[in-house]
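One protein chain omitted, others in place.
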Amino acid sequence: MEKLDRRYIFLVILLVVLVPLIAPVGLPVRVSREVQSAYDAVAGVPDGSKVYFAADYDPSTMPELHPMALATLDHLFSKNCKVIGACLWPGGPPLLEDALRRIGELRFGKKYGVDFVNLGYKPGNEVVMVSVGRSIPATFPADFYGTPIEKLEIMKGVENLDDVSMIVNISAGYPGTKEWVQQVQSRYHVSIASGCTAVSAPEYYPYFQSGQLAGLLGGLSGAAEYEKLVGKPGTATRGMDAQSLGHLVIIAFIILGNIFYFASKKKAP
Amino acid sequence: MRSTKSILVLAGFLLLLACGHVLTARAEDPGPASAAGASGPAAASVSASPSASDSSGSAAVLSGVLVSADSAGAEATPAEGAVRWFDPKRANIAIVVAVFFMLVLVFIRQAGKGASFFIRKIAGLDAIEEAIGRATEMGKPVLYVPGIDDVNNIQTIYSMVILGNVAKLVARYETPLIVPVCRAFVVPLAEETVKQGYLDAGHPEAYNPNNIRYLSDEQFAFTAGVDGIMLRERPAANLYLGSFFAESLVLAETGFSTGAIQIAGTANIHQLPFFVVACDYTLIGEEFFAATAYLSKEAKLVGTLKGSDWMKILLIAALVIGAVLETFGVTAFTRWLIVQ
Amino acid sequence: MLPAPLLNTMAALLTLAIFSFLYKDNAFYKFAEYLFVGIAAGYVVALEYHNVIIPNLWRPLLAGDFKLLVPFVLGVLLFSRFTSSFGWLSRWAIGLMVGTFSGLAIIGFAQGDLVAQVQANMLPLKTETLLGTFSNWVILIGLLTSLVYFFFSKEHKGVLGASAKLGIWFLMVSFGASYGFTVMARFSLLIGRLLFLLVDWPASFGFHWLH
Partner (left out) sequence: MKKELPLLITAIFGSFMVIDYFVPHPAVSAVGETLQQWAIIVISFSYVLGVANIARINGEKISKRSRDWPFALPLLAGLAFMLGVGIFGGIGQGTLFNDFYIYAYTPMSGTMFSLLAFFIASAAFRSFRVRTVEAALLAAAAIIVMLGRVPVGAEIWDKIPAISDWINNVPQMAAKRAILIGAALGAISTGLKVILGLERNYLGGE
């Protein structure tokens, strides 16, 4: 098996992903219970209320998580919710800014500082979470651009997480959903919906089952399901065919690899 | 040594109580900090107060201790409104944590006094010696990757404990040990650990500092570097013990393709599947932490292990009782445990 | 802002440089790799400057909040790690960070994982539906046997051995699920990059050939 040049495998993978992107079939997306719950949780937030949007990801997981951010923001802005965004990953703020501007400003005509704000980044992971629960102005004295938050209309009357109606967390790993649940959900009783990478999704199922998470979007398929629910298919939906074919090929590789392995083992002795 | 530690901790707690008390006097005046609507100025006045306690010197601290002892006595009376010294809603967590703390401390104490505890066989660890033996027979080196995280991750520290034991074994067999490192600050730690292992085994001359190799801080550059070592130097035993991330599957696959015996261990659950399918032995989660106790026999590690085993027995009992009670519609116990 | 076609072409070339590693390790890949580390490092410091140092430290200091000199000095002391004779000074700041995280970890794990997860697992062993009853039994048995596997003070023999064996099977099913999810994640990232090369890059030149 070692003799096989793995570049052939690489070539197969490239084709498997390329072809469905160029010539899509458009297989129907089915909504899972976890995603439906997340949608219902956001839908249940009072119209026009304030929501804390914790964008804890960076470019390394952007293809998976950015579509989730866009879809959930679309849902929030359609309910005229006011979005307070902040990041715990240093790589995050410009992505958050992109998502807020693209959906809030361009799609819904919302205004920065009035309908949404990007508080930027703070280091300290769990420390920042607990600290935000206590006092947002003390933790984020200024927004991403350095504007003192007293000057922002959206931040009027926002002292801590008691003043937001829910947390939407887009999570790439540590710090992310696990820490929000551990440090904030039980401490300050805020409802949290999580959109996370597929890698961490299995670890969060216990939190969803226990009710510590109001909903869970796992990976690109979770994003595609949410896009379907808000009725705005985007890049996640577009990637689903390639995703399907990719999974089939991996399964075929596992089976073939084992057939070759056991066949060669039988021959050897 | 033990007494200095206790004194230090005690002093810390007293200092905190003192700070707390000095602050109480101030915080009560302008009203509780949690008062809604008081944004900028209130926050500033509250956070300004500790500076007073910092600068007021030891006399104030001392008096603070005395007075706070009084107020601690008063905590039994039901506090009215905002000012309370204990949140009764969190009693469930306090009790669980306190019980666990006690178990851990009791067993650490016993282990420190020389009590020996049994640890079950962990196949992956017994296999380490076998793997080193095979590498020696084949005249090939042993590769030890201590994860890619920095020294602030406890897994990296524990990996160093295991590395010390591996170094001892390797020195005895006189086989080269290659340790690629991903973080600059881990390098001195790994060097000291391996040197000490060779010294303990009585072969300090066999230690080769060139085999502790700092490759890169960048995850994938490091991975490519380790791959290169595997393909060029063909180690016969690969040990991956520490905190691993996305590179796990690349390392395990390359090692598998070179035919080395592979033993992995990590508490990063999301990477375990790749180690399980491509390695001969995998230490799963807590097994990794047990490994350090197993190998080092250090009292605090062994005691901790025993303490958490007892805690698990209590939790299993609670789980069974809770499920049975729920089945018969008795929900009081479950409700008491709800985190508020 | 620089012209979009120029920026997109730069992004595309860097993307291709990294993909070239799949063929073999080469100078283009190495260049991109090193450049990436440099850009990421410069990015972080500039961001820390605007988002932390200025609003959380500098402005309050100017406003007279001098107790912030404590974390400032501790932070500066971290750099003593570069010297061998004063390296121990950095331990003060390390002590602060380790202490804070340890304390928060105790609380976080106790309330978020330990108590809440045990509590959530107290499910009735008989429900209205057969599937519900079966699932609850599986959840309870799965949790108990998996916990038994992580039991170190007794040899895994007899009943304990059998439970631990069942426990490892549950663990394997969970690792299988994780494997499946991880495959999904990795493909998503590749899809994202290819969509950029196929759609966004040509679009920056006004060339829309897909949809």
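Should a chain be cited, it is by its letter among A, B and C, assigned in written order, with residues numbered from 1 in that chain.
The rule is simple: a residue touches a chain if its C-beta (ideal position, glycine included) is under 8 Å from a C-beta of that chain, and two chains touch if they have at least 3 such contacts.
The model shown is predicted, which means the values in this text are computed figures rather than measured ones.
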Which displayed chains the hidden chain touches across the whole complex: A, B, C
Hidden-chain contact residue, picked from the options A:33, A:111, A:151 or A:189: A:33
Residue touching the undisplayed chain, where the options are C:63, C:98, C:125 or C:210: C:98
Hidden partner interface residues of subunit A, rising order: 1-2, 4, 6, 9-10, 12-14, 17, 27-30, 32-33, 58-63, 90-91, 93-95, 97-98, 101, 122-124, 127-128, 130-131, 134-135, 138-139, 144-145, 187, 198, 202-203, 205-206, 209, 218-219, 221, 240-241, 243-251, 253-254, 256-258, 261
Absent-chain interface as seen on subunit B, which is shown: 4-5, 8-9, 11-13, 15-16, 19-21, 23-24, 27-28, 32-34, 46-47, 49-50, 82-87, 90, 93-94, 97, 100-101, 104-105, 108, 151-152, 154, 157, 160, 184-185, 188-189, 192, 217, 220, 246, 249-250, 252-253, 256-257, 267, 269, 273-274, 276-278, 285-286, 289, 300, 304, 307-308, 311-312, 315
Subunit C residues touching the omitted chain (full complex): 1-2, 7-8, 10-12, 14-15, 18-19, 21-22, 30-50, 52-53, 56-57, 67-68, 70-72, 74-76, 78-79, 81-82, 87-88, 91-100, 102-107, 109-111, 113-114, 117-118, 121, 135, 138-143, 146-147, 149-150, 167-184, 186-187, 189-190, 192-193, 196
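Please note the rule applied: only the chains that are shown with their structure count from here on.
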Most centrally placed chain, judged by C-alpha centres: C
Most widely separated chain from subunit C, with each centre as the mean of CA atoms: B
A-C or A-B - the one linked by more C-beta pairs in contact: A-C
Chain centre separation in whole Å, for subunit B relative to subunit A (CA means): 29
Interchain centroid distance [CA atoms averaged], subunit A/subunit C, Å: 13
Multi-partner residues of subunit A (each touching 2 or more other chains): 186, 199, 202-203
Subunit B residues counted as touching two or more neighbouring chains: 47, 269-270, 339
Subunit C-facing residues of subunit A, complex: 7, 10, 13, 17-18, 21-22, 60-64, 90-91, 93, 120-123, 125-127, 130, 140-142, 144, 146, 148, 178-179, 181-183, 185-187, 197-199, 201-203, 206, 209-212, 218-221, 235, 238-239, 242-243, 246-247, 250
Contacting residues of subunit A [partner subunit B, same complex]: 1-2, 135, 137-138, 150, 157-159, 162, 186, 189, 199-200, 202-203
Subunit B - residues contacting subunit A, complex: 36-40, 43, 47, 257-259, 269-270, 339-340
